[in-house]
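A single protein chain has been omitted from the complex, and every remaining protein chain is retained in its original position.
Our next item is chain A:
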């Protein structure tokens, strides 16, 4: 299959470049960290809370253009999407796996100290 149009304009790409680098940990999610509106988003919020790291969340349910653009920007079809140190880290399953084996904590410590 192929796409007939791109949701990701050059302007949005450069904005997203700035957003993902604006904080060490950025989570694009359904809902907010106080009111997650999806179990997968909630899971990642709880993991980050338990690791006691500061993080920013953006609610993709409030902006359909952002939601579609991010899928292309991250090359990832679903939400939540976790960015650490300006780089896409993964969705819920990857974050859970990395939490279990300690890699998430390690990476976050490295990011927050850099």
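Throughout what follows, a residue touches a chain if its C-beta (ideal position, glycine included) is under 8 Å from a C-beta of that chain, and two chains touch if they have at least 3 such contacts; residues count from 1.
Just so it is clear, contacts and distances are computed from a predicted model.
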Q) Looking only at the UniProt record of the hidden chain, which name from "N-acetyltransferase domain-containing protein", "Protein BOLA2", "Radial spoke head protein 9 homolog" or "Light-independent protochlorophyllide reductase subunit N" is the right one? A) "Protein BOLA2"
**Q.** Sole contact to the chain not displayed, among A:28, A:55, A:73 or A:89
**A.** A:89
Q. Looking at the whole complex, which of A:52, A:75 or A:114 touches the chain that is not displayed?
A. A:75
**Q.** Interface residues of chain A (partner: the chain not displayed)
**A.** 1, 40, 75-78, 88-94, 97-98
